[in-house]
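The next block holds one structure in the form of structure tokens; read it before the comments.
Complex shown without one protein chain; remaining protein chains in place.
Each chain gets a letter, A and B, in the order it is written, and its residues are counted from 1.
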Amino acid sequence: MAGKTPSEKRLHKELISLVKEPPPGMIVDADQAEQNLNTWTINMQGAEGTLYDGELFQLQFKFGSSYPFESPEVTFVGQNIPVHPHVYSNGHICLSILTDDWSPALSVQSVCLSIISMLSSCKEKKRPPDNSFYVKTCNKNPKKTKWWYHDDKV
Amino acid sequence: MSDQPESFMRIVIKEFLGVGNWRWSFTNDRICGICRVQFEICCPNCDNPEAQCPIAWGRCSHAFHLHCVLKWLDTEHANNKCPICRQNWELRVY
């Protein structure tokens, strides 16, 4: 344990509990995370009985040195970006707990569960209306975006 | 043997040397919701288990290492909310 920063200590604990008791439909790439505790990739399955049933997504988490006091940077990456009114085609996600409503009591697991539930509650697969504009103009880091949160009921 | 008179014995306890562990009272949570470390162990920024790393209880009944919750309240997003229930954080004094 010696030599780990407080944020790494907490990430380590989270990683272990994710591997030990993985929530359904989520697999963390533990090898990669172990190599570099500050970047994780999580493989996510679309929940059964939802529009995303059978689809596979990849979520990338990037943690800053003040995690968990600052939220992680969370984006979809890889070939398959879910088509969803809150998910831009560049992988950025419009979700309040990732910025304004972040709390240090949240964790990788709870963020993932929120995203799964966000996907699961979707009734129609479509991109956000401002997708093409946003994708052209946005900062690489979604946390730099000043989100105007979509209505959760979409 | 059974028909012998009843034996008489009295036990006097001279001293008890016991073993026990201490824990924080007033909370059922085992770990700090911020750093995820047991309360009986200090927060990740401290080194010594005792004394210097006290526990802070909010009026909302949530407990954290004092150091952890202070650090959270210091961030721009905190807005003086409890990390768990998002009610206004008020330190409860016993």
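Please note the rule applied: contacts are C-beta pairs under 8 Å (C-beta built on N, C-alpha and C of every residue); 3 or more make two chains touch, one makes a residue touch a chain.
In the analysis below, contacts and distances are computed from a predicted model.
Not every chain of the complex appears here, and the one that does not is recorded in UniProt as "Anaphase-promoting complex subunit 2", selected from "Anaphase-promoting complex subunit 2", "Proteasome subunit alpha type", "RRP15-like protein" or "GID complex catalytic subunit 2".
One chain is missing from the display, and on chain A it is touched by residues 1-2, 12-13, 15-16, 19-22, 27, 30-31, 34.
Chain B meets the missing chain through residues 1, 6-26, 38, 40-41, 49-50, 54-55, 94.
Going forward, only the chains that are shown with their structure count from here on.
A straight line joining the Cα centres of chain A and chain B is 33 Å long.
The residues of chain A lying in touch with chain B in their complex are 5-6, 9-10, 13-14, 66, 68-71, 99-100, 102-106.
Across the complex, chain B meets chain A through its residues 33-37, 43-45, 68, 71-72, 75, 77, 81, 83-84, 86.
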